[in-house]
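Note that one protein chain of the assembly has been removed; the remaining protein chains are unaltered in position.
And then chain A:
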Amino acid sequence: MLDSKIPEGPLAEKWSKHKFNLKLVNPANKRKFTIIVVGTGLAGASAAASLAELGYNVKTFCYQDSPRRAHSIAAQGGINAAKNYQNDGDSVYRLFYDTIKGGDYRAREANVHRLAEVSVNIIDQCVAQGVPFAREYGGLLDNRSFGGAQVSRTFYARGQTGQQLLLGAYSALNRQIHTGKVISYTRHEMLDVVMIDGHAKGVVTRDLKTGEIEAHEGHAVLLCTGGYGNVFFLSTNAMGCNVTAAWRAHKRGAYFANPCYTQIHPTCIPVTGDHQSKLTLMSESLRNDGRVWVPKTVELAEKLRKGQIKASDIKEEERDYFLERKYPSFGNLVPRDVASRNAKMMCDEGRGVGTTGLAVYLDFAEAIQRMGEDTVRAKYGNLFDMYYQITDENPYKQPMRIYPAVHYTMGGLWVDYNLMTSIPGLYALGECNFSDHGANRLGASALMQGLADGYFVIPYTVGDYLTNLGSFAPVDKKHPAFEATRKEVEDKVKKLLSLKGSKTVDDIHKKLGHIMWEYCGMARNENGLKKAKGLIQELRKEFWSDVTVLGDNEELNLSLEKAGRVADFLELGELMVDDALNRSESCGGHFREESATPEGEAKRDDEHFAYVSAWQYNGDNQPETLHKEELVFENVKLTQRSYK
């Protein structure tokens, strides 16, 4: 039933052969097609610009006031590419291998190899656009090692790589808006997919400013709408990031894959109180020089929490550099999931620091001694400033406090090798799809995937679908499906506006976040997940019976915007729990306490779980159907990850 459409042949030749086999659209015919792109982050902006350059008509939609604000902009660390400029042994195959292994063998070999192949083109493209990457004194591009990689393959623009790459894609998009090939709709939120004869033929959007609910037609629809980390309420995502576009597509028939795979990033600034609206990530490049520790004893940790002693009062021999102790070969550079889980373990043991006890130290004292404060400032200055700004603590003088936070979602809409979802004509690109990171994403790989999908994959694959439509006729705007879907959206908005209970939308969202974090966060177990399922169902009832949504449709309406998004999170949350329950193995970011080695490390179960879980929606409050896509590994040998 699930056809991943992975091409035949040797791994390294699959993509080239596939590109040749894909049908082309004649240049004169491209202008007869319209493609809708939802979301203008790295994936969306790069896809929209590239498709318009080819001659397609493109419409883009984003909920922000400008395409440039998409949350790709906040990515700090860098972008990987197998350029091997450093002559340190990198290759397309090594990047492929690292990504498959880092994803804990839960990604498709063919997709990941393609990603590694096109990674080199991305850098060339961005440089040509004028993206100001970091350079060496000789004028060539600089690289750094990132996230524990053994080679230096990460390209970066100080701590603002995402910003510079997005502004590059935005500039390419702007050029096409200027030519008239792209029509850009800002402050518009996509609320449904229009289906005709089983194919996606358009979307319904709400103009956030005027409230107008409108149907837009297109020959294909590309969802580039990012991840769903905000289901946890607190995450490093932007406040507006949501699952609505993907979820509404899911309800129209697009399978949702591996929803339980979420990435919890280890180096975030800890929560200070109930008022907290979001969490701030600090690039994990900090772990290159910072040392992670907690006190050896609970007693010392208690004194720290009460403010009776300071970190500097704790002697060297009373400190537990737990990552260096447990993983001598990788030390502080273990992958994100391992670092996060260990920080949680320390706090669970009562050895956490800070007033809440939900933090561990990241200490630069040794680095400052080794290379001097000026060098540390040159490398990490902007991150230190940000930390100081938020916490009012000076990280040059006292260790930073860090705690894990939800950062990225590896799960997403199921797509085949062409990035098409299980709905013909509906594609998912970037974080919105599930395809390349398996159960855990490596650092500096998100930017790579977003741009790979948008610049170098979709321009080839979408043409094949359009050719196979067998007609160049415009989509019939008068088809009743457009008005019917528009009406459904309008009714849903009216229903939300009729809610006049006693709770605010944020009250419910925060409760959902607590449930997800407690039972479907860094460690999960069967009892907890079952409990969470019940709690989410109750919370959903509470939402529809006791939440309040103020104002009218015909205005900028904060509570209405939030309500629609939280309503969808309340449904997604349950599916995440179902998926986590089904997957009783541990893999990557998904740690099931029942599946651990005697040392407490994650234990995969390849015999039973080497598959992608793709869930099919069956109607409101109905259990979803699980489809399994078996993962076939022809090139890499499955091993248990070890960073000891």
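In this section, a residue touches a chain if its C-beta (ideal position, glycine included) is under 8 Å from a C-beta of that chain, and two chains touch if they have at least 3 such contacts; residues count from 1.
By our rule, contacts and distances are computed from a predicted model.
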Per UniProt record, name of the chain withheld from view ["Multisubunit sodium/proton antiporter MrpD subunit", "Acetyl-CoA acetyltransferase", "Hydantoinase subunit beta" or "Succinate dehydrogenase / fumarate reductase iron-sulfur subunit"]: "Succinate dehydrogenase / fumarate reductase iron-sulfur subunit"
Full-complex contact with the absent chain, from A:A74, A:I196 or A:L358: A:A74
Absent-chain contact - pick from A:G89, A:G273 or A:G619: A:G273
Chain not shown: contacting residue from A:D197, A:E316 or A:D392: A:D392
Touch list for chain A against the chain that is not drawn: 46, 49-50, 53, 64-71, 73-74, 83, 85, 121, 123-130, 132-141, 157-158, 160, 162-164, 167, 170-172, 174-175, 177-178, 184, 186, 209, 238-240, 272-273, 275-278, 280-281, 386, 389-393, 455-456, 459, 502, 504, 506, 548, 550-551, 555-556, 558-559
